[in-house]
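A single protein chain has been omitted; all remaining protein chains appear in their positions.
Moving on, here comes chain A:
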Amino acid sequence: MTTLALNKIEKRYGATEVIRGVDLKIDSGEFIVFVGPSGCGKSTLLRMIAGLEPISGGELQIGGERVNHKAASERGIAMVFQSYALYPHMSVYKNMSFGLETAKMPTAEIDARVRQAAEILQITQLLDRKPKQLSGGQRQRVAIGRAIVRDPKIFLFDEPLSNLDAELRVQTRVEIAKLHADIGATMIYVTHDQVEAMTLADRIVVLRAGEIEQFGTPLEIYNKPANKFVAGFIGSPKMNFFDVTVTRQQAGTTTLGLAGTNIVVPKIDTTVDAKLCLGIRPEHITNDAKDGVALADLTVTHVEHLGGQTIVYGRMADGQSINVTLDGQRTVHPKDTLKVGATLDNCHFFDAAGQRLG
(Lines give C-alpha, C1' and ligand atoms only; values in the text may rest on other atoms or scores of the structure.)
Protein backbone atom coordinates (compact mmCIF):
# COMPACT_ATOMS: atom_id res chain seq x y z
CA MET A 1 0.00 0.00 0.00
CA THR A 2 1.28 3.44 -0.84
CA THR A 3 1.43 5.79 2.13
CA LEU A 4 3.22 8.63 0.51
CA ALA A 5 3.00 9.74 -3.10
CA LEU A 6 4.76 12.64 -4.76
CA ASN A 7 3.37 13.68 -8.14
CA LYS A 8 5.46 16.14 -10.13
CA ILE A 9 6.53 17.91 -6.96
CA GLU A 10 8.32 21.18 -7.66
CA LYS A 11 10.01 23.82 -5.57
CA ARG A 12 11.00 27.22 -6.86
CA TYR A 13 12.60 30.14 -5.08
CA GLY A 14 11.73 32.97 -7.42
CA ALA A 15 13.11 31.85 -10.76
CA THR A 16 15.44 29.24 -9.29
CA GLU A 17 14.14 25.70 -9.54
CA VAL A 18 15.34 23.59 -6.64
CA ILE A 19 13.15 20.53 -7.09
CA ARG A 20 12.18 19.72 -10.67
CA GLY A 21 9.12 17.53 -10.90
CA VAL A 22 9.82 14.65 -8.56
CA ASP A 23 7.62 11.55 -8.82
CA LEU A 24 7.83 9.00 -6.06
CA LYS A 25 5.61 6.35 -4.50
CA ILE A 26 6.57 5.03 -1.12
CA ASP A 27 4.98 1.94 0.36
CA SER A 28 3.77 1.68 3.89
CA GLY A 29 6.48 0.52 6.29
CA GLU A 30 9.33 1.13 3.86
CA PHE A 31 12.65 2.62 4.87
CA ILE A 32 13.53 5.12 2.18
CA VAL A 33 16.81 6.97 2.03
CA PHE A 34 17.28 10.18 0.06
CA VAL A 35 20.91 10.45 -0.86
CA GLY A 36 22.84 12.90 -2.98
CA PRO A 37 25.59 15.49 -2.89
CA SER A 38 25.03 18.68 -0.93
CA GLY A 39 22.71 21.09 -2.67
CA CYS A 40 20.87 18.33 -4.53
CA GLY A 41 17.59 19.24 -2.86
CA LYS A 42 17.20 16.19 -0.63
CA SER A 43 16.62 18.21 2.54
CA THR A 44 14.26 20.56 0.72
CA LEU A 45 12.26 17.59 -0.50
CA LEU A 46 12.07 16.22 3.05
CA ARG A 47 11.00 19.59 4.42
CA MET A 48 8.27 19.80 1.79
CA ILE A 49 6.96 16.41 2.88
CA ALA A 50 7.15 17.61 6.49
CA GLY A 51 5.17 20.75 5.70
CA LEU A 52 7.94 23.14 6.71
CA GLU A 53 8.45 24.32 3.15
CA PRO A 54 5.54 25.27 0.86
CA ILE A 55 5.17 23.21 -2.31
CA SER A 56 5.45 25.28 -5.52
CA GLY A 57 3.92 22.73 -7.86
CA GLY A 58 2.62 19.17 -8.04
CA GLU A 59 0.75 17.14 -5.51
CA LEU A 60 1.74 15.51 -2.25
CA GLN A 61 -0.47 12.69 -1.00
CA ILE A 62 -0.36 10.94 2.32
CA GLY A 63 -2.59 7.88 2.64
CA GLY A 64 -4.28 8.83 -0.62
CA GLU A 65 -5.23 12.29 0.58
CA ARG A 66 -3.87 15.50 -0.89
CA VAL A 67 -1.99 17.32 1.87
CA ASN A 68 -0.26 20.17 0.02
CA HIS A 69 -1.89 22.77 2.23
CA LYS A 70 -2.30 20.80 5.43
CA ALA A 71 -0.43 22.06 8.47
CA ALA A 72 2.71 20.13 9.35
CA SER A 73 1.22 18.84 12.58
CA GLU A 74 -1.85 17.44 10.81
CA ARG A 75 0.02 15.28 8.32
CA GLY A 76 0.75 12.47 10.77
CA ILE A 77 4.46 13.06 10.40
CA ALA A 78 7.27 13.44 12.90
CA MET A 79 10.71 14.74 12.13
CA VAL A 80 14.12 14.30 13.70
CA PHE A 81 16.32 17.28 12.97
CA GLN A 82 20.00 17.27 12.17
CA SER A 83 20.66 19.52 15.16
CA TYR A 84 18.11 17.50 17.20
CA ALA A 85 16.38 20.86 17.91
CA LEU A 86 15.64 19.92 21.50
CA TYR A 87 14.08 22.76 23.45
CA PRO A 88 17.03 23.78 25.67
CA HIS A 89 14.92 25.12 28.52
CA MET A 90 12.70 22.06 28.89
CA SER A 91 13.42 18.75 30.56
CA VAL A 92 13.61 15.62 28.45
CA TYR A 93 10.10 14.76 29.59
CA LYS A 94 8.77 18.18 28.58
CA ASN A 95 10.57 17.98 25.26
CA MET A 96 8.72 14.79 24.51
CA SER A 97 5.36 15.92 25.88
CA PHE A 98 5.31 19.37 24.27
CA GLY A 99 3.65 18.26 21.05
CA LEU A 100 1.06 16.18 22.89
CA GLU A 101 0.28 19.10 25.21
CA THR A 102 -0.13 21.32 22.19
CA ALA A 103 -2.62 18.80 20.86
CA LYS A 104 -4.43 19.03 24.23
CA MET A 105 -4.13 15.31 24.95
CA PRO A 106 -5.21 14.17 28.44
CA THR A 107 -2.33 14.28 30.93
CA ALA A 108 -2.59 10.60 31.82
CA GLU A 109 -2.23 9.57 28.19
CA ILE A 110 0.67 11.95 27.66
CA ASP A 111 2.43 10.44 30.63
CA ALA A 112 1.84 6.90 29.40
CA ARG A 113 3.14 7.69 25.93
CA VAL A 114 6.22 9.54 27.13
CA ARG A 115 7.14 6.74 29.53
CA GLN A 116 6.61 4.09 26.90
CA ALA A 117 8.77 5.91 24.37
CA ALA A 118 11.42 6.47 27.04
CA GLU A 119 11.38 2.77 27.76
CA ILE A 120 11.82 1.84 24.10
CA LEU A 121 14.79 4.18 23.83
CA GLN A 122 16.15 3.38 27.31
CA ILE A 123 16.15 7.00 28.43
CA THR A 124 13.76 6.66 31.39
CA GLN A 125 16.49 7.69 33.84
CA LEU A 126 17.10 10.89 31.83
CA LEU A 127 13.53 12.23 31.83
CA ASP A 128 14.22 14.99 34.37
CA ARG A 129 17.42 16.22 32.77
CA LYS A 130 17.86 19.22 30.53
CA PRO A 131 19.25 18.68 27.03
CA LYS A 132 22.58 20.31 27.86
CA GLN A 133 23.19 17.65 30.52
CA LEU A 134 23.00 14.90 27.89
CA SER A 135 25.65 13.44 25.62
CA GLY A 136 25.28 13.61 21.86
CA GLY A 137 23.93 10.07 21.63
CA GLN A 138 21.42 10.69 24.41
CA ARG A 139 20.19 13.88 22.75
CA GLN A 140 19.75 11.90 19.58
CA ARG A 141 17.56 9.40 21.43
CA VAL A 142 15.46 12.16 22.95
CA ALA A 143 14.97 13.64 19.50
CA ILE A 144 13.77 10.26 18.26
CA GLY A 145 11.63 9.89 21.40
CA ARG A 146 9.95 13.18 20.65
CA ALA A 147 9.01 11.74 17.26
CA ILE A 148 7.84 8.38 18.64
CA VAL A 149 5.39 9.78 21.22
CA ARG A 150 3.33 11.30 18.47
CA ASP A 151 2.82 7.86 16.93
CA PRO A 152 3.26 9.15 13.38
CA LYS A 153 2.56 7.32 10.17
CA ILE A 154 5.79 8.62 8.71
CA PHE A 155 9.11 9.42 10.37
CA LEU A 156 11.43 11.90 8.72
CA PHE A 157 15.13 11.99 9.57
CA ASP A 158 17.25 14.88 8.35
CA GLU A 159 20.88 13.73 8.49
CA PRO A 160 20.40 12.59 12.08
CA LEU A 161 23.83 11.07 12.56
CA SER A 162 26.02 13.83 11.19
CA ASN A 163 26.71 15.35 14.61
CA LEU A 164 27.84 12.09 16.18
CA ASP A 165 31.36 10.68 16.27
CA ALA A 166 32.20 7.73 14.04
CA GLU A 167 31.72 4.98 16.62
CA LEU A 168 28.43 6.32 17.91
CA ARG A 169 27.25 6.84 14.37
CA VAL A 170 27.55 3.14 13.58
CA GLN A 171 25.85 2.21 16.84
CA THR A 172 22.97 4.64 16.31
CA ARG A 173 22.59 3.50 12.73
CA VAL A 174 21.99 -0.02 13.97
CA GLU A 175 19.53 1.25 16.56
CA ILE A 176 17.55 3.19 13.97
CA ALA A 177 17.35 0.05 11.83
CA LYS A 178 16.12 -1.91 14.87
CA LEU A 179 13.61 0.79 15.70
CA HIS A 180 12.26 0.58 12.18
CA ALA A 181 11.91 -3.17 12.48
CA ASP A 182 10.15 -2.79 15.85
CA ILE A 183 7.60 -0.11 15.10
CA GLY A 184 7.23 -0.75 11.40
CA ALA A 185 6.39 2.84 10.46
CA THR A 186 7.38 4.37 7.15
CA MET A 187 10.68 6.17 7.48
CA ILE A 188 12.34 8.66 5.18
CA TYR A 189 15.93 9.36 5.90
CA VAL A 190 18.12 12.02 4.33
CA THR A 191 21.87 11.61 4.23
CA HIS A 192 24.85 12.37 2.06
CA ASP A 193 26.63 9.32 3.46
CA GLN A 194 26.30 6.44 1.01
CA VAL A 195 27.19 3.85 3.65
CA GLU A 196 24.18 4.94 5.73
CA ALA A 197 22.09 4.80 2.59
CA MET A 198 23.25 1.31 1.64
CA THR A 199 22.93 -0.15 5.14
CA LEU A 200 19.58 1.33 6.19
CA ALA A 201 17.46 1.58 3.10
CA ASP A 202 14.84 -0.72 1.70
CA ARG A 203 14.99 1.56 -1.30
CA ILE A 204 17.29 4.44 -2.10
CA VAL A 205 16.42 7.63 -3.94
CA VAL A 206 19.52 9.12 -5.53
CA LEU A 207 19.03 12.83 -6.15
CA ARG A 208 21.01 15.34 -8.12
CA ALA A 209 20.14 18.96 -8.89
CA GLY A 210 16.53 18.52 -7.80
CA GLU A 211 15.85 15.44 -9.88
CA ILE A 212 15.71 11.74 -9.11
CA GLU A 213 18.61 10.00 -10.82
CA GLN A 214 17.61 6.52 -9.70
CA PHE A 215 15.14 4.88 -7.32
CA GLY A 216 15.74 1.29 -6.31
CA THR A 217 17.00 -1.16 -3.74
CA PRO A 218 20.57 -0.66 -2.55
CA LEU A 219 21.83 -3.64 -4.55
CA GLU A 220 20.00 -2.60 -7.71
CA ILE A 221 21.69 0.74 -7.47
CA TYR A 222 25.06 -0.82 -6.79
CA ASN A 223 24.77 -3.46 -9.48
CA LYS A 224 22.95 -1.54 -12.18
CA PRO A 225 23.53 2.19 -11.76
CA ALA A 226 21.27 4.04 -14.17
CA ASN A 227 23.91 6.54 -15.15
CA LYS A 228 27.45 7.66 -14.61
CA PHE A 229 26.50 9.97 -11.74
CA VAL A 230 24.85 7.23 -9.68
CA ALA A 231 27.68 4.85 -10.52
CA GLY A 232 30.22 7.34 -9.23
CA PHE A 233 28.24 8.41 -6.20
CA ILE A 234 27.43 5.00 -4.73
CA GLY A 235 30.40 2.83 -3.83
CA SER A 236 33.67 3.53 -2.11
CA PRO A 237 36.32 3.92 -3.35
CA LYS A 238 34.67 5.51 -6.35
CA MET A 239 34.06 3.58 -9.56
CA ASN A 240 36.77 3.87 -12.23
CA PHE A 241 35.65 5.51 -15.44
CA PHE A 242 37.68 4.89 -18.57
CA ASP A 243 37.31 6.66 -21.88
CA VAL A 244 37.00 4.02 -24.59
CA THR A 245 36.42 4.21 -28.34
CA VAL A 246 34.37 1.71 -30.31
CA THR A 247 36.75 0.24 -32.89
CA ARG A 248 34.66 -2.56 -34.38
CA GLN A 249 31.05 -3.67 -34.46
CA GLN A 250 30.52 -7.34 -35.31
CA ALA A 251 27.65 -9.74 -35.00
CA GLY A 252 27.39 -10.45 -31.31
CA THR A 253 30.45 -8.48 -30.17
CA THR A 254 31.73 -4.97 -29.90
CA THR A 255 35.42 -4.17 -29.74
CA LEU A 256 36.55 -1.25 -27.61
CA GLY A 257 39.93 0.45 -27.60
CA LEU A 258 41.34 1.31 -24.19
CA ALA A 259 44.87 2.64 -23.84
CA GLY A 260 46.12 0.66 -26.79
CA THR A 261 44.44 -2.60 -25.81
CA ASN A 262 41.41 -4.05 -27.45
CA ILE A 263 38.59 -5.29 -25.26
CA VAL A 264 35.96 -7.49 -26.79
CA VAL A 265 32.57 -7.37 -25.09
CA PRO A 266 29.07 -8.60 -25.97
CA LYS A 267 27.33 -6.44 -28.52
CA ILE A 268 26.53 -2.90 -27.37
CA ASP A 269 24.02 -0.80 -29.28
CA THR A 270 26.37 1.87 -30.61
CA THR A 271 28.37 2.91 -33.70
CA VAL A 272 32.02 2.60 -34.70
CA ASP A 273 34.20 5.47 -33.45
CA ALA A 274 31.68 6.37 -30.74
CA LYS A 275 33.26 7.55 -27.49
CA LEU A 276 31.92 5.57 -24.57
CA CYS A 277 32.67 5.33 -20.91
CA LEU A 278 33.56 2.05 -19.28
CA GLY A 279 32.94 1.91 -15.54
CA ILE A 280 34.42 -0.74 -13.26
CA ARG A 281 34.40 -0.61 -9.45
CA PRO A 282 37.87 -0.84 -7.86
CA GLU A 283 36.82 -3.93 -5.91
CA HIS A 284 35.88 -5.70 -9.14
CA ILE A 285 39.27 -5.32 -10.74
CA THR A 286 41.68 -8.19 -10.05
CA ASN A 287 45.26 -8.91 -11.00
CA ASP A 288 44.72 -12.65 -11.37
CA ALA A 289 42.19 -12.49 -14.16
CA LYS A 290 41.45 -15.96 -15.41
CA ASP A 291 38.16 -15.14 -17.03
CA GLY A 292 36.63 -11.88 -18.17
CA VAL A 293 38.40 -9.07 -19.96
CA ALA A 294 41.98 -8.03 -19.62
CA LEU A 295 42.45 -4.30 -19.21
CA ALA A 296 45.56 -2.35 -20.21
CA ASP A 297 48.51 -2.78 -17.86
CA LEU A 298 48.79 -0.22 -15.12
CA THR A 299 51.80 1.42 -13.56
CA VAL A 300 51.45 1.75 -9.81
CA THR A 301 51.77 5.29 -8.42
CA HIS A 302 50.68 4.79 -4.83
CA VAL A 303 49.65 1.97 -2.51
CA GLU A 304 47.48 2.01 0.64
CA HIS A 305 47.56 -0.99 2.96
CA LEU A 306 44.34 -1.34 4.95
CA GLY A 307 45.17 -4.76 6.33
CA GLY A 308 42.17 -6.56 4.91
CA GLN A 309 42.55 -4.84 1.57
CA THR A 310 45.24 -3.21 -0.49
CA ILE A 311 44.26 -0.17 -2.52
CA VAL A 312 46.42 0.43 -5.56
CA TYR A 313 46.44 3.75 -7.43
CA GLY A 314 47.89 3.64 -10.89
CA ARG A 315 47.98 4.97 -14.42
CA MET A 316 47.48 3.23 -17.74
CA ALA A 317 49.70 3.71 -20.77
CA ASP A 318 47.61 6.64 -22.03
CA GLY A 319 47.63 8.39 -18.65
CA GLN A 320 44.10 7.47 -17.49
CA SER A 321 44.07 6.86 -13.77
CA ILE A 322 42.82 3.62 -12.27
CA ASN A 323 42.15 2.47 -8.71
CA VAL A 324 42.17 -1.16 -7.75
CA THR A 325 41.08 -2.64 -4.44
CA LEU A 326 42.78 -6.00 -3.97
CA ASP A 327 41.74 -8.43 -1.27
CA GLY A 328 44.24 -9.24 1.46
CA GLN A 329 47.77 -7.96 1.88
CA ARG A 330 49.77 -7.71 -1.34
CA THR A 331 53.33 -6.76 -1.96
CA VAL A 332 52.94 -4.05 -4.53
CA HIS A 333 55.31 -1.10 -4.87
CA PRO A 334 55.09 2.15 -6.77
CA LYS A 335 56.44 1.90 -10.35
CA ASP A 336 55.48 -1.79 -10.50
CA THR A 337 53.50 -2.84 -13.54
CA LEU A 338 50.35 -4.80 -12.86
CA LYS A 339 48.23 -6.89 -15.21
CA VAL A 340 44.60 -6.38 -14.32
CA GLY A 341 41.20 -7.47 -15.55
CA ALA A 342 37.58 -7.75 -14.61
CA THR A 343 34.63 -10.01 -15.35
CA LEU A 344 32.15 -8.77 -17.91
CA ASP A 345 29.31 -8.76 -15.38
CA ASN A 346 31.08 -6.04 -13.51
CA CYS A 347 31.65 -3.78 -16.50
CA HIS A 348 29.25 -0.88 -16.90
CA PHE A 349 28.95 1.08 -20.11
CA PHE A 350 27.72 4.64 -20.38
CA ASP A 351 27.11 6.72 -23.47
CA ALA A 352 28.47 10.21 -24.04
CA ALA A 353 25.52 11.67 -22.09
CA GLY A 354 26.32 9.42 -19.15
CA GLN A 355 23.30 7.11 -19.54
CA ARG A 356 23.71 3.39 -18.97
CA LEU A 357 23.99 1.17 -22.05
CA GLY A 358 22.77 -2.41 -21.89
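Note that a residue touches a chain if its C-beta (ideal position, glycine included) is under 8 Å from a C-beta of that chain, and two chains touch if they have at least 3 such contacts; residues count from 1.
Following the convention adopted for this analysis, contacts and distances are computed from a predicted model.
Q: Can you tell which of "Succinate dehydrogenase/fumarate reductase iron-sulfur subunit", "Outer membrane lipid asymmetry maintenance protein MlaD", "Urease accessory protein UreD" or "Multiple sugar transport system permease protein" UniProt lists for the chain that's not drawn?
A: So, among "Succinate dehydrogenase/fumarate reductase iron-sulfur subunit", "Outer membrane lipid asymmetry maintenance protein MlaD", "Urease accessory protein UreD" or "Multiple sugar transport system permease protein", the name matching the hidden chain's UniProt entry is "Multiple sugar transport system permease protein".
Q: Can you work out which residue in A:69, A:132 or A:333 touches the chain that's missing from view?
A: Going through A:69, A:132 or A:333 one by one, A:132 is the residue touching the chain not shown.
Q: Touching the absent chain in the whole complex: find that residue among A:14, A:88, A:106 or A:308.
A: A:88
Q: If I consider the whole complex, including the chain that's not displayed, which of A:7, A:163 or A:320 touches that chain?
A: Of the candidates A:7, A:163 or A:320, A:163 is in touch with the missing chain.
Q: Tell me where the left-out chain touches chain A, residue by residue.
A: Chain A touches the missing chain through residues 50-52, 71-74, 77-79, 81-83, 85-89, 98-99, 102-103, 131-132, 146, 150, 163.
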